[in-house]
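All protein chains but one are shown in place.
Naming follows writing order (A, B and C), and every chain is counted from residue 1.
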Amino acid sequence: MELNQSTDAAASTAAEERTTLLEMYRQMLLIRRIEEASARAYAQSKIGGFLHLVIGQEAVCVGAIAALRPTDYVVATYREHGHCIAKAGGTREVAKAVMAELFGRSTGISKGLGGSMHMFDAPHRFLGGYGIVGGHVPLAAGVAFASKYRGEDDVTLCFFGDGSVPQGAFHEGLSLAGLWKLPVVFICENNQYSMGTPLYRTLAVEDVTARAAGYALERDRFRGEDVLEVRRRVAAAVERARKEQRPTLIEVITYRFRGHSMSDPGKYRSKEEVEQWMQRDPVPLARRRLVEMGTSEDELVSLEAAIKAEVQEAVGFADSSPPATDESIWQYIYADPKTDPQRM
Amino acid sequence: MELNQSTDAAASTAAEERTTLLEMYRQMLLIRRIEEASARAYAQSKIGGFLHLVIGQEAVCVGAIAALRPTDYVVATYREHGHCIAKAGGTREVAKAVMAELFGRSTGISKGLGGSMHMFDAPHRFLGGYGIVGGHVPLAAGVAFASKYRGEDDVTLCFFGDGSVPQGAFHEGLSLAGLWKLPVVFICENNQYSMGTPLYRTLAVEDVTARAAGYALERDRFRGEDVLEVRRRVAAAVERARKEQRPTLIEVITYRFRGHSMSDPGKYRSKEEVEQWMQRDPVPLARRRLVEMGTSEDELVSLEAAIKAEVQEAVGFADSSPPATDESIWQYIYADPKTDPQRM
Amino acid sequence: MPRMSYREALNQAMSEEMERDPNVFLMGEEVGHYQGAYKVSQGMLQKFGERRVIDTPIAEAGFVGVGIGSAMVGLRPIIELMTFNFSLVAIDQIINNAAKIRQMSGGQFKLPVVFRGPGGAAGNLAAQHSQSLESLYTHIPGLKVVMPSTPADAKGLLKTAIRDDDPVVFIEGELLYSQQGEVPEGEYTIPLGVGDIKRQGKDCTVVAWSKMAKLALQAAEAFEKDGVSIEVVDPRTLRPLDEQLILRSVRKTHRLVILEEGWPYAGVGAEIAYRVQCKAFDDLDAAVERVTALDAPMPYALHLEQKVLPSLDRVMAAIRRTLYLEE
Partner (left out) sequence: MPRMSYREALNQAMSEEMERDPNVFLMGEEVGHYQGAYKVSQGMLQKFGERRVIDTPIAEAGFVGVGIGSAMVGLRPIIELMTFNFSLVAIDQIINNAAKIRQMSGGQFKLPVVFRGPGGAAGNLAAQHSQSLESLYTHIPGLKVVMPSTPADAKGLLKTAIRDDDPVVFIEGELLYSQQGEVPEGEYTIPLGVGDIKRQGKDCTVVAWSKMAKLALQAAEAFEKDGVSIEVVDPRTLRPLDEQLILRSVRKTHRLVILEEGWPYAGVGAEIAYRVQCKAFDDLDAAVERVTALDAPMPYALHLEQKVLPSLDRVMAAIRRTLYLEE
């Protein structure tokens, strides 16, 4: 895989870098543990439906979102628990709200109506969680359009999988973003499989960014296990979008350690392949870097203990929260208070 | 406009070339006259609805289709009268059937049910005339898929306008053709406007073939006024498709002399611009070449007289043909004889 | 009251709302420099500039999605579809995004977006360009569907639709654009979900919307001579539907004919007929009649198109049947 050179858009001193990495490590670990906990809850049938875990890809959402300002926007797919948590800064509140959503509780981040695939967090400008492959790409262009229309310098990050590249909506969204020079960064999380299908069976040109040329988009392509590197590379694109309104198509090569969803045994991947990728697990990698940078074992251990506690708290909160209310079936279909959804 | 070098895939002796050009000139002139006659009939309200004339672009459909074998397939847009006539070899029969279709007669090529935008000619493997921009591109891939599936070496030509490039269906059709190496040649008739919108307002990258790289398609790009050149360049792509199953995206730069449809005054183009392009009118250009090649004025004059007669005959035939039958409303909805369309 | 065309009324509604609210903008194919494929946005580019009157490439799924995304963060887009036939390439955006985002997010977002453009047959346009697809959209919870039949309704309803905080599918009659009528000046809004009696009558109710309301009025005229009085009810909004207005009329006339340009099977007419038959079962003196397009793709030939579409003859025959005036 030929990968581009790193830019230095987010160069920072060693101390700052350690602080940044420590926080990103904390967020990645929180996401990892939340995902593991939801997998257990799924096994206990406390969660149902489709559950798509981001385990193995944490460095992508955490690193990319760390390159944003709080007022920037994020739009994602159904594999978005990590993105949702990262956009809110990995607080205990968001961890609780995400877990409660998976449990279908009224305290959930989407009040139990959206579930695993449709988490939304308006206060933190996380605009969802979408289940139609590629269908959210034009939405992201629209959010970026709104920023430009209003003369605001917020940037929109749009995440999608390698599988959405052949979709019409992907093409139309990128075409408009390039034509109108919208402040958006498209991030393809290329985990090399769309469900059970390896990349080479869906894309004639495996370098996703080769398409940038047809859309007048800037391009960048790199491995996604080093969260600092992800942040650095995405930051460069974000600045281009913010300062020069030049949109970018980024491809991050990554890997999901679990099946596509809980129901997928993942037989289509060899044990060797998975293990090889697990060598590059972004979470321990970040931990090793932190130690190299002089972070004390104690600091790390207590951080990990804190996360363990937060995740337990989140599960307990979800478990003890009231179920989504019956009224909520009708409450949120129409915004206009004069519209009665039961009299159409 | 940077244009690629010509290939010599269809090299032929001078004599052959003259014969070929003479026939292509005849077809272009027939198409030109048929279009002019239908414009007159439209003015007399003998034709209604949308009427999209191909006047100015004749060298594209005639040259491209001249590179085919009779068993090859063609799929086109709503601006397809010329393609339909050329695919049938420009016979008096097809001229009559096309004109009768425009008049909505039962003798029409689609029995008066399809009209200007939906001409179909199964015996000559002309698979239509489609009105949804880009919507026919996947169909063309499907026809090529069928040839490959059956191990037949027929090639499919798919024509579309520059306006269809941003459409999702264009992207999905080309993606599948490139992935599955289908024997298809995609021809973008870039007349530089989609309705009233100039290319630069719809495409961030004006070189349409720049997109070929993302689809693993071969590419070629050239001017479309020299019908011999069009034939030569398309022939090369057709051979690639036929012999090596390598699909190509071709862009032909051309111009429509009339408005988008009869209802379009075309105010968005300057008189100068139009006149400049009319200097490159493919029909007189071919005639001049023929004279240079030693074709006698008499031969050309009698050919032109014959075409005039054929067009008059076609109009007369259309005018005197019976209207599409009332039964035809129900006759062709379902193929299964046991299905009664009036009892659903 | 000034007289103007349905087209001008729509233009006025959009222009007034854009003057009133800087978050309102118009986006679509040929809406700007070309002044609109059907000239509905005539002059708007000159008045509001390229920032707010935006020409798009032919990428409906793309710019419909752009409209939805921009509405999520507070803009109020008017997305013009050149015709609703082309909305089918963008219907996933409308059904899976616009209609569902508010509910999926537990009410965190409003979707104040209008999808507007002409629908219906318009003469010799054949199968792909002659469709009345309102029943597809009316079926979907989360959407509102509006279909005005007069210039005044066009203005009043479009202004309301633009101010409405929910996604509105606003289908205009391609053949109504040039129709003239009186239109109130300035601030004039009509609430969604409120129908209108276009003509009072006592013997039979005809429910019809958009282009078909005109046909219903012609039928009413024709019957007047024979002393038969037809009430023409125009729901104007299909979703939400002004069921009460229809029921009140039927309780008065005891007879109902529903007239629609769309196809019959699972059409809006089926829904109205069913509801009336349930809720006014004992008030009906005859089975509800439906007059719809024939259940066929539209042929190109004009004389066949006229046979496929509801005609004055077919409407009058249906009315006669409900009145047992068979002859």
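Rule of thumb we're sticking to: a residue touches a chain if its C-beta (ideal position, glycine included) is under 8 Å from a C-beta of that chain, and two chains touch if they have at least 3 such contacts.
Just so we're clear, the structure is a prediction, and the values are computed from it rather than from any experiment.
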Touch with the omitted chain, as defined above, among A:59, A:140 or A:203: A:203
Touch criterion as defined above, residue of C:103, C:124 or C:160 at the omitted chain: C:103
Residue in contact with the excluded chain [from C:32, C:167 or C:299]: C:299
Touching residue (missing chain; options C:28, C:69, C:112 or C:142): C:142
Touch residues of subunit C, complete complex, unshown partner: 61, 85, 88-89, 91-92, 95-96, 99-100, 103-104, 126-128, 135-136, 138-142, 239, 262-268, 270-271, 273-274, 277-278, 281, 287-288, 290, 295-297, 299-300
Chain not shown, touching residues in subunit B: 73, 75, 108-114, 118, 120-122, 127-132, 135-147, 149-150, 168-169, 172-173, 175-176, 179, 328, 331-336, 338-341, 343-344
Touching residues (missing chain, whole complex) on subunit A: 47-50, 101, 104-105, 110, 112-118, 130-135, 163-169, 194-197, 201-203, 268, 323-324, 326, 328-330, 333, 341-342, 344
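As a working rule, only the chains that are shown with their structure count from here on.
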Chain occupying the most central position, where position means C-alpha average: C
Distance between the centres, which are taken as Cα means, of subunit B and subunit A, whole angstrom: 46
Subunit B and subunit C, separation of their C-alpha mean positions in angstrom: 36
Inter-chain centre distance, subunit A versus subunit C - centres from mean C-alpha coordinates, in Å: 40
Contacts with two or more other chains, residues of subunit B listed in rising order: 166-169, 202-203
Per-residue overlap in subunit C, given as positions that touch at least 2 other chains: 56-57, 59, 61-62, 89
